[in-house]
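Missing here is one protein chain; the remaining ones are kept as they sit in the complex.
Lettered A and B in written order, each chain numbered from 1.
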Amino acid sequence: MENSEVGTTKSEWAARWADLKYTLYLLRKNPLVMAGIFMTFFFIALMFLANYIVDPKLANPAGYPEFGGNYPFQRSYVWSKGNIINWGPGIHLYEGPEFFLLGTDGWGRDLLKMIVLAIPVDIENAIIITLGAAAFGTLLGALAGYVGGVIDEVVLRITDIFLSIPYLILALVFATMFGRTIETLRFSILLVFWPTYVRLMRGQILSEKEKSYVEALKALGAGHARVLFGHIIPNSIYPVLVQATLDFGSVVLTFSALMFLGFSPSPSLPELGNLASDGYFHIFDAPWLMMFSGLTMLLIALAFNLLGDGLRDVLDPRIRR
Amino acid sequence: MKLYEYIIRRLILMIFVLLGISLIVFYLARGFPSGIDPVTPYIHSKMTAEQIEMVRKIHGFDQPLAIQFFYWIRDILQGDWGITGTWANSRPTNVVFFSHFPYTVELSVAATILTVAIGLPLGIISALKNNKLPDHVSRIIALAGYSVPAYWFGFVLQLVFFYYLSLWGLPHLPSSGASGMEGVVSCITGMPVLDGILAGNLGYTLDALAHLILPAFSLSFISMGFLTRIVRAGMLEVLRQDYITLARSKGLTERVVIYRHALKNALIPAVTLTGMFFALLLGGAMITEYVFAWPGVGQISLRAVFQGDSNFLLVYTLVTAAIIVIANLIVDVLYVFLDPRIKY
Partner (left out) sequence: MQVKEKEVILEVKDLKVFFHTYRGKVEALNGVELSLYKREVLGLVGESGCGKSVTALTILGLLPENAYVISGTIFFRGEDLLKKSREEMRLLRADEIAAVFQDPMTYLNPVLTMETQLKEVFMLDTNLLRKAVVWQKNHGGKIAFDDLLSGKVKIRDKSTNPKVSKGEINEMAKSLCVDILRLVRMPDPERILRQYAFELSGGMRQRAMIAMALARTPSVFIADEITTAVDVTIQAQILNLMRGLRDKIDASTLLITHDLSVAAENADRIAVMYGGNVVEVAPTVEIFKNHLHPYTSMLMKAIPDVKNPSERLEFIPGTVPEMINPPSGCRFHPRCSIATDKCAVEKPELKRVLKNHEVACYNVAV
């Protein structure tokens, strides 16, 4: 063997590709996962198309020129008469020219349109947060696991601390400190979720490190960075992927929960938790507000959880023979 | 090492963890000018700027952060937990905290009981009837459990069991609060159900239970989803093992194989989870308490966050963090009894 270059040879990637194809095959066989995949695609498509389906201006006063550039408050918390669903007595009915399939919110905006506008807000932020937490946690965990020693101990202790703080408090306090912007909210939720990845990756690295192929690579002259990034991390990436898809649901739920509790940058921002908080004080006389925004939230979380569960079942090394 | 050595080691570690946590929260709470102003509970709007400054000086809020931290630690250890609330209705933090804490405990205990009582059998059945109808049904229930937004589920329960039931003239459950009959029974533990039982007052106890069901169920539905999933996965894993084959080959009945051989092995991860859950629940399922107007610490801490009440927040964070750490310790110790292979 005169070859001193330790590169990832073509056949290794061919093997990975074949593995991927097998994964897709297994996915196709599982109906729940397929449902999850379809729903996920649906929501992601909506995420991109939302601003074209519904005029984003409708979320703020500028979208209502006929009301003098104000929110059309005279039709707040109303349900369209003649709608199929009957919420019972005590509901304000609207008999005006427009028909609101899902009623209106406190600002008189069409709830259905607001929900459509809200979906991208939730999903985009959840993706950013999950990816951020995963990336950050994975890198830190990989470092801690690979280098070991003091760095490992320190990282572990910090992780322990973060895991011991009740998650809502962590996010809330942080958000309060740094003002109620979307960025702070994102970061504060990221703080809640990153420790899991550190632990996960560290565990994987620790067991991979001992494997013989690492020794072989080093004997062939590969540097640490190459071993770590080129080989160990790609081999340990499956559990991280699974965890990320599983976490996505929790992230999106936490994000909207924080908004619900009152942490939104602006009360009229179209966001599912925000819409719900608007309806909280009217749960009995305008239940549609909380009902449909929460239902959408449920469906989004369901979609991604189905996908994550299915992925996890399929990637389980014991079922793959 | 021996078990008690291990416990002591963990307890010492806990102190460091708590210290770390309090450092972080303290810094966040007092170290940022844009954030919570620690002076808030001690002043009111009518004060002049000089008076406010004086109050600040009295309580040492103008000192460097490190010194503040030191004083605060000293105060905490001496039992002075500061004052919470606004000027108008400020009370000592520990009074506020401990008068509301039992409610959270009651809710958490009830939720944990429900979670285990329903989630555990559901997970076991799911594993035993793998890929058949009961499995699919329980998987869907579990899935719903961890996909549902907490605030929405609580709301739906209230809508159905309170509003619509009363609308249709049917007996219904109350939608908020922990008890409809305040002051009827003397407060011994602070938990309505227990107090009712201790006082022998059936009506009070039933009323307290009626108030408890919906929020407890709302809370447990979510953790049930997680528990079922773990139990199911654990059981499936165990049933695949070789020792189960041997147990069957000995001619043991299936029931014995499952309850004596499989269960003990499968439950180990489930125990960890339940322990963790209880601790987290004690942290004051804020959302559920908020939606149901349950007078627990979660709700108060929410208010504290919005009002910038750093004293309460610090206390709350520390107490709940301590509970989480202790719960972890208990779970780890339990391991020793469950799994003979574990030795510390």
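Quick notes on this one:
The rule we apply is simple: a residue touches a chain if its C-beta (ideal position, glycine included) is under 8 Å from a C-beta of that chain, and two chains touch if they have at least 3 such contacts.
Computed from a predicted model, the values in this text were never measured in an experiment.
Remark: the omitted chain is touched by one listed residue; of B:A210, B:V256 or B:L329 this is B:V256.
Of the listed residues B:P64, B:G200 or B:P340, the one in contact with the hidden chain in the full complex is B:P340.
If you put the hidden chain back, the residue from B:S99, B:N201 or B:Q241 that touches it is B:Q241. What chain B contributes to its contact with the hidden chain is residues 130, 241-243, 245-254, 256, 260-261, 264-265, 338-341.
The definition used in the following text is that only the chains that are shown with their structure count from here on.
Taking each chain's centre as the mean of its C-alpha atoms, chain A lies 24 Å from chain B. By the touch criterion given at the top, residues 16-17, 20-21, 24-25, 28-29, 32, 34-36, 139, 143-144, 146-153, 155-156, 158-159, 163-164, 167, 240, 280, 283-284, 286-287, 290-291, 301-302, 305-306, 308, 313, 316-317, 320-321, 324-325 of chain B touch chain A in their complex. Looking at the complex, you find that chain A touches chain B at residues 32, 88-89, 157-158, 160-161, 163-169, 172-174, 176-179, 249-250, 253, 256-257, 260-262, 273, 276, 280, 283-284, 287, 290-291, 293-295, 297-298, 301-302, 305-306, 309, 318.
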